[in-house]
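What you see is part of a larger complex, with each chain still in position.
Chains: A and B, in written order; residue numbering restarts at 1 for each.
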Amino acid sequence: MVNVRRIKFPIFVIICQVVFLVLFGALVEYDDSAKPDNQDKKVDRAEGGAVTRMYPMFQDVHVMIFVGFGFLMTFLKRYGYSAVGINLLIGAFVIQWAIIIRGLLSDHGGKFTISVTDMLTADFAAATVLISFGAVLGKVGPIQLLVMAIIEVVLSQVNEHIGLEMLHVADVGESMFIHAFGAYFGLAVARVLYNDKSEDNPAEGAVYHSDLLSMIGTVFLWLYWPSFNGGGVTGDEQHRAVINTYLSLTVCTLVTFVISALVDGKGKFDMVHIQNATLAGGVAVGTAAHMPLHPWGAMLLGAVAAVISTVGYKYITPCLSSKIKLHDTCGVHNLHGLPGILAAVAGAIMAALSSKEKWGTSLFEIFPEMAASNATGSVMPGSDRSATVQGGYQMLALVITLAIAIVGGIITGFILKLPIWDSPEGEKFFDDNHNWNVAEEGFPGFPKSKYENGKSNDDTEINLMSDETKLS
Amino acid sequence: MVNVRRIKFPIFVIICQVVFLVLFGALVEYDDSAKPDNQDKKVDRAEGGAVTRMYPMFQDVHVMIFVGFGFLMTFLKRYGYSAVGINLLIGAFVIQWAIIIRGLLSDHGGKFTISVTDMLTADFAAATVLISFGAVLGKVGPIQLLVMAIIEVVLSQVNEHIGLEMLHVADVGESMFIHAFGAYFGLAVARVLYNDKSEDNPAEGAVYHSDLLSMIGTVFLWLYWPSFNGGGVTGDEQHRAVINTYLSLTVCTLVTFVISALVDGKGKFDMVHIQNATLAGGVAVGTAAHMPLHPWGAMLLGAVAAVISTVGYKYITPCLSSKIKLHDTCGVHNLHGLPGILAAVAGAIMAALSSKEKWGTSLFEIFPEMAASNATGSVMPGSDRSATVQGGYQMLALVITLAIAIVGGIITGFILKLPIWDSPEGEKFFDDNHNWNVAEEGFPGFPKSKYENGKSNDDTEINLMSDETKLS
């Protein structure tokens, strides 16, 4: 049985990797701006400037996905290797798979191309899955996570395709298509996989330095969020997206500290709130960041997001766990779920309030379907949505997103329950020993008595902390 | 009394946040390059390129403020949550307040605009306050820090306005207006608030991993300092600023290691010096970084800064503490104060040595007031400063900066002494338990016997390190 486990993960991943490689060989070419200058090339060299223009913001997002999400999840005292290591594994897996799925969804008939723009959107797809990872962190094994990723990438990209290409809605920072989708998909999976060993587990908690490592993730996410919301647009849309996100996050931070102190019995701050809820303003402004929200509008969204998110961490997450058996390890419901819904509603309201008078021609860049009835030179033939109708479509996209995420997540949860995926037993929840050879001295700040509670019996190479040696 | 404390911080911050939000609503609009394309817009879309051009350097500075300053201060073994968390709080607070104050100081009569340039200068303003934070780190509470921020932002922005708009001096990396101001303001506050509980406090020190976390801050500051000094200019000024800062820091690093070994009894290096004094070269070259210093000139400044700063940490800081009751937690005097004065003097000397022959038309870009008497086509009517006079103005700006900083800091110190701001008692200095719910296992590497010395009696939820449990 040990042998089966030993080779199950390698076989699973190598099959996936061979399939990816074959599909890349059959389907993926360089974008014209990355092709050598031979006769096939259609653009002139100057277009190579896309790298110069987009690359810095792509790298900011890249840091968010792998440093931001990775270190944010190192808060668990005994699950840091997995947080940052499995985060890297999932990210690298999803990037390849998302390029394939997104290419197949595009209309280029068979072959498709890759450029720095596709690197950005592939990283966005990784974000979706890593948000779901946060809901089940510590309770599932690596094969389960990759199975989840395979399904979730397909569903999330189809959902985004419906929203952008069929409903023609705006969601510049993808607060619906990434944040709300990833959160509710992950929550549905977590609900199906519920195991009461995740409650009151002594391994689920932070030590002082794991909290500080987690802040590395928080701060990089906080800093680069304007690039996440503005990376996909240009010109004044980009400039507004950057300014709005920056301002929303500053207000969100202040209000998070306020609520964190207010809900604490002694008026002290809670690191969980600071690590997470300070970022909710980036999500909340994500759908409408490129719209003319006005600076104060972006700030107000940040304030509301902070209240929702911090209250969520304090009251909603424990309640979900005890009442409906939904254990959400990182509280993605509070950081990505509720703020994602807030973002979608804000986007719909902005759409309903939009007009050619106030937004000028920016209106048709943000909502192309509103062009025909308004523009002097019609941009898209046959399109003549009113502002109210566009607002309705924005809400429809949210409903579809939630439906696909929740139904897809439930089905995925049942697939992950199949006993073939090397799921960790409850005793090994939140414990790197399940997947890693842990450093000799074991986990920091973990007293013997508590450790024994969570100790598994079938693992002879368990590494206890050094103090045991000394005291025995 | 617990209840008062519990709501004092939330009430204080929420009032500030509401005031900020109202002022933003009343006064702040998007810059033309970030406005939608309606009839009010004056610039053409191409100007949106400002985001592409400035944004990468803005993000470098953004990382310096929140990762750099935040993690640099995590060296204290029991004050890491506050270092990086309260750093985030202050930064988010100051960004909003500085945008308002800077807008009011500008000449646009009432309303003013926000662009990525204002995001850069708002981050600069945050740097000023966070430098002062370093002087009082661990000895004041969050409300006190925000009161300090409110006052310091006004004074530092007025001081910068006097220097740039009235005296027309050059200070490209703001070594006078940010570093010297922030340091001496903070030192003045620290002197007024002096409490002998900050001496020989067992909580004031590092453990091995807190020193390494601190190096995250150091290295990011070291790397991105060229963006700090060059972010506000363009063309050859920017290119020189970047090269000069890069070279200055390399020399500063070598000389810091030299002096650190030289002043140690056994010739060993001291982490405090490496964490801090290696950065002094970035400050020292900050006023004149865009001037034609020559590469060797920038390097020489870096060497002098390293000597001053390292000697300061070894001899001056302990002396200030014992002789004039000035306890400077992070040694900001050595990293920002003395090197800031060095920068100002170097800038004045460069100004006095400048000439149209050597600097060409760059002279008038750097010192516009020297245009009339030199330029063929006069740039500014009525301005005809000689090089010596410009040098004099540079020194005058330093004197005014120090005067406003020190007098302002003293007054602020007395305001912070009012017993209404929830100041921590001496027993809770350098202790996250004052403001945070600390992770269950408590602080790392903190033996019981030492802890008891610094233990406060009125806090029933004090979290001792896990070893206590085991030994009792």
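Methods note: contacts are C-beta pairs under 8 Å (C-beta built on N, C-alpha and C of every residue); 3 or more make two chains touch, one makes a residue touch a chain.
This one's a predicted model, so the numbers in the text were calculated from it and none came from an experiment.
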item	value
Subunit number of the complete homomer, 2 shown here	3
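By our rule, only the chains that are shown with their structure count from here on.
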item	value
Between subunit B and subunit A, distance of the C-alpha-averaged centres to the nearest whole Å	33
Footprint of subunit A on subunit B - complex, ascending	2, 5-10, 13-14, 16-17, 20-21, 24-25, 28-31, 33-39, 41, 45, 48, 50-52, 55-56, 59, 62-63, 66-67, 70-71, 74, 80-81, 84-85, 88-89, 92-93, 95-96, 114-116, 119, 142, 209-210, 213, 216, 435-444, 461, 465-467, 469-470
In the complex, subunit A residues that touch subunit B	53, 56-57, 60, 77, 205-213, 215-216, 219-220, 222-224, 227, 230, 234-236, 238-240, 242-243, 246-247, 249-251, 253-255, 257-259, 261-262, 264-271, 274, 278, 292, 294-296, 299-300, 303, 357-363, 444-449, 467, 471
